[in-house]
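A short worksheet on the structure shown next.
Here the complex is missing one protein chain, while the rest keep their positions.
Order of writing sets the labels: A, B, C and D. Residues in every chain begin at 1.
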Amino acid sequence: MFIQLMNSLALGMNLFIIAVGLTLIFGVLRVINFAHGSFFMIGAYVLYSVVKRTGDTALGFWGGIVVAMLVLGFIAWLVERFLLRRLYDKEHLLQLVFTFALVLIVGDLVKIIWGPLQHSISYPPGFGGATDLGISRYPTYMLFLILSGPVIAVSLWLILEKTRWGRIIRAARLDRQMLSALGVNVKAVYSAVFVAGAMLAGLGGALAAPRLAVEPGMDALIIIDCFIVVIVGGLGSLWGSFFGAIILGVATIFGTLIFGEWEIVIVYILMVAVLLWRPWGLLGRIEEDRH
Amino acid sequence: SMSADTIKIGVLLPTSGGGASYGIPAENGIKLAINEINQAGGVNGKMLEYFIRDTKLKPAVASAAARELITKEGVHVLVGAVSSGVTLAMSEVAKQEKIILFAPISKSIALTESKFHKYMFQSSANTNIEGRVMAGVMKKVEAGKICATGYDYAYSHDFFASLESNLEEGMAIVDTFYVKLGTKDYNALISQLMGSDCDTVAGLIWGGGFVSMVKQANPFGLFDQKKFVWGAEVGSHEMSNSLKGDYPEGMWANSYDLWYSPLSDAHQAFLDDLAELEGQKETNMYPVTTYNAVKFLAKAIEISGGTDSDALVTALEGMAMETPLGPMTIDPETHRTETGEFWGPMKKIEGSDVLRMSPAEYVY
Amino acid sequence: MILNVENTSRSFSGFLALDNVNLQVAEGEMHALIGPNGAGKTTLFNVISGLISADTGTVSFKDRELSRMKPHQIVEVGIARSFQRVNVFPRNTAFENVQVAFIARNREHFKIFAAAYGKYTQEIMELLILVGMADDASTPAGELAHGKQKQLELAVALAANPALLLLDEPTAGMSIAETMSSIELIRDIVKGRNLTLLFTEHDMTVVFEIADRVSVLHHGQIIATGDGETVRNDPEVRRVYLGTEESES
Amino acid sequence: MRPRGGVQWTLFGLFLVALVPVVGERYYVDLTTQILIYALFALSLNILVGYCGNLSFGHAAFFAIGGYACVILTTTYEVTLIISLGLSVLISAVAAAAIGYVCVRLAAMHFAMLTLAFSMLVWSIAIKWTPVTGGDDGFVGATLPDLISNPVSFFYFALLIFSTGLILLRVICTSTFGRAMIAIRENETRATFMGMDVRKIRLQAFTIAGAFAGLAGALLGLYNRGMYPESAFWTESGQVLIMVLLGGMHSFIGPVLGAAALYILETMINQYTEYWQIVLGVILLGVVLIAPDGLAGLLSGFRKRKDDSVTGVDSE
Partner (left out) sequence: MSLLEVDNLHVAYGKSQALFGVSVEVSRGELISLVGRNGVGKSTTMRGIMGLNVPNRGVVRWKGEDISGRDPHLNCRDGIGYIPEDRRIFSDLSVWENLDVARNYNATSTADSNIAKRWNEESVFTLFPELADLRNRKGGVLSGGQQQMLTIARSLMGNPELLLLDEPSEGLAPLVVSRMREGIEQLKEAGLSIVLAEQNLGFVLALSDRVYVLEKGQVKYSGSAEDLKNNIDIQKQYLTV
């Protein structure tokens, strides 16, 4: 039972790290970024490339994570600066087609660069085994995931709520034009948010990589989980996606244990149930998307 | 491109997304077979040509592409696909259009049982055979109480049914744990396996899922607890290559082909040619399956003297052929040929960080 | 009394926006609701029209209790409203804006086989002429000048054929010229069609020009009711709302 | 403003399509049949997205329900074609009404995500309910009456159904109900205070859209002689949504163009390269950046009447 709870948390925290970027981007840019899964995938692949060169060293792994985030930041900057930016004042939904196009392109590029076969990354040195927690032994890397989730959540929360930067980001999601008339370079804010969201996806991908096969198609699987997390938690809400991720983690693990292969149905029933109980998600607010 | 007077083979394989790791290597087998045949002067003086379409792992897409290949490109036979659902959908098109569909990879028994029709041929080891083969392995490892695990879909269900019915006295499946197809998190399953009092685990989780499962189970020490017999071709070189030292040592696993374990000179020659085509000594396991399929079809065309489907069916029924993996014969009743697979325990080899099947035995 | 608001309160997370309000509006009367910013005027309109619910108290219209009704049902019993901030269908033409109102009024919004084209052309044009917008029929509402949009809102509200009209600051943001003509227009329509009017306004010229009676809301409470003169001279109203110099014009 | 403006053009277009089997090879007959099916599917979605302003990510659910219902009825229960077609439309409509009843309580993205959740529920049921649906292998081998079992006769059958659907949807969109949907899309609060029961109208739109999606799904099931769970998967909903957006959601006929364009692109590129994703992706990027009003917007750009396409009322 204890192990299962820990498992749920580890899964949930990993999902949170990936999904929080999605909710951040949606919260400010109002773009539903289908390419978020693609960013996740690139993160994992970049880490793979780095580790392949450096061998299984600590520096290789942790440095690779940083490289993965930087690469994604750069890609996201290019995408935002030269393409996405031109769509903000166009028909809103067309951004969906845009991000869908990105998914297609990245899908093929990954196949071209890294080949069609699956790859695997070892746990970083010192994280491959289990740690004694008194009650039982538990995989060290998963403990690390469980701890890194709240760290990222709290840091993001501090940035958003307690810094001027965060206030500007929150204002940008409310009224972009007015903010610009108040002397804030909103274009740069949008760029920064998109880049930050993509870097978080890359971080999530890199952190998840040692526990997964790095292979084409991993983008399509993760994005739907991210959607569930973000919707259950409440669109655009940081803590919402935190708790949404934990709920999905619990539902997946305990769903499998209790309902076996019917877990597939359970997760969606749960999502429907949450939305019926709280239409705007756990911590979401009513969307004023008209006017 | 080539003249209208070629023999055209329509190939349907997943080449994008999650299916690419099967489809793209499988295409190499087609290329190799066609190159060989064309260099030897073709079939009855005609060159072979193939047209490949991505199934995108979607049955409806595959059906439409199959129809397009037949009506637009005018292909004479079809080869494919990987996943059973997709192959079944294509089989329906083959039936309507009266074009042979040769399935070298899909293991569904429905193809040649409940949904059987005249134009359907299958050269993979289907779940009936695979289950029987695995039962043999179980005997070898003295499996005792078995718990079975696999993705929740027809392949696993059929497979375990066959395994169960072929098990020796004193062995039985005591627990069965299905997980949803495409699962990324195996922690619940790992706990269930660790909690079960079985002696041996019979596994069918394949591809990237197997990688994830192993990576997640290693820190828990799952693989030290029980014996493991794993189907679904996770014994392939590709798989051990990607997992390297993380691969659970001692696990019994299988593979369509092994570049380091030639069965014969003919097999070695095939592997050498493939190595040249792929530009790597350590070749993939899928090419041999599609290679054989093309060879069968080419021979049937040669014998029947044309591309008329009905004549081809007649030629294929009962056809025997030497293949890199030894002699194969198509049963005239079931339209199937028994393909074996390499089975053996995975061992660390000195001087390499990749595990190998040792000893590898070709069984069917 | 056509409209009867009794002991109505409403709070927003602890803040009491309406505090035990009692308000009666007589049939055929033009009743102004004034008060400082944040007094609760719009909130009261929202309660009457069903956009938000009251915490306590009752609202009845022609002796029918409104509290349990949904907004569209309240429209059906004869209450139409305009909004403080202009609220039209910006991408549709003025004509289409009014047409939709007619469709709704005649409960044709569920009919999938009743062709909309050309429907109610005559009624719509009459109404547009009435509010002085005959020339703007085919202009998208979003491109109309502010004042015209307010007039369009009036036309839309009238299309519902209401007995009671709730107008939230009908002349806010209008130029002097437009304010003057709007006053005329509203007065003519209300009297001509025998409607009852309840409106809010910060322009005292408008208030004292057309209101038969005035109620003053302050901190969610009605602090004075009466004819224009009485209210204008009420010291409390002067203190919290009008100030010493009551209005510029 | 005149709704009749495009009728001649539409009839002419249908007439041209009807000529395909006469002038074109078998392949083009097949291709057109599939485009007609997806065009009908996209048209049905546009009721929701373009007219009612409700973004649905789960429209494939009704497509799949209609498809499964039809093949199961004709094959397992041997019901005659016309009756099973009618029944599958009815079943999808009922399913849409039930699911819609819950979904229309939400707006915007939440509505979108709830529809997504329901469609994934339908998908997982299609996979798990093996005795009826054939499970993950799909329902294969549906029987077809001889009358439509040949590709050309099936083509005319599909064209007939498509035309009927097109005309019915056109009538619905230009009806007073159509105006009400547009009003809700433009400004829900205002529509409410005109006396409209917004939820009911949205539910009605959802049901109608589901019914026509079911009809399109039934056609696909018959055409493929089988139905597969993939048809309910969210990517299928995503694809049809892209068709609508690509074609232009503020125009009645836009989704048809979008469906044709995307379907042809996907098939054609798959024929020329294994790297179809990258080619299609780049083309989509180009379209989005060059023609942000969709293909219909691009076309109507040539024909000055842009104001109509903005109101979304009467453009063709």
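Points worth noting:
Heads up, the rule we're going with is that contacts are C-beta pairs under 8 Å (C-beta built on N, C-alpha and C of every residue); 3 or more make two chains touch, one makes a residue touch a chain.
All of these numbers come straight from a predicted model, not from anything done at the bench.
Looking at the complex as a whole, the chain kept out of the display touches A, C. Within the full complex, the residue among A:M178, A:I258 or A:A273 touching the omitted chain is A:M178. Contact with the omitted chain, checked across C:E178, C:E209 or C:D234, is made by C:E178. Listed by residue number, the positions of subunit A touching the unshown chain are 164, 167-168, 170-171, 174-175, 177-187. Seen from subunit C, the chain kept out of the figure touches residues 12, 15, 35-39, 84-85, 143-148, 169, 172-178, 180-181, 202, 204, 240-243, 245-249.
Keep this in mind: only the chains that are shown with their structure count from here on.
For chain pairs B-D and C-D, the one joined by more C-beta pairs in contact is C-D. Between subunit C and subunit D, the centres computed from C-alpha atoms are 42 Å apart. For the pair subunit A and subunit B, the distance between mean C-alpha positions equals 35 Å. Across the assembly, subunit B contributes 15-16, 24 as residues in contact with two or more other chains. Listed for subunit A are residues 107-108, 220, 261, 264, each touching two or more other chains.
Across the complex, subunit B is touched by residues 25-27, 30-31, 34, 127, 130, 135-138, 140-141, 220, 224-226, 228-231, 267, 270-271, 274, 276-277 of subunit D. Chain contact summary for the complex, subunit D toward subunit C: residues 1-4, 171-172, 174-180, 182-183, 186-187, 189-198, 200-201, 204, 208, 307, 310-314. Subunit D contributes residues 49, 55, 102, 105-110, 113-114, 116-118, 120-121, 124-125, 127-128, 187-189, 234-235, 238, 241-242, 245-246, 249, 275, 277-278, 280-282, 284-285, 287-289, 292-294 to its touches with subunit A in the complex.
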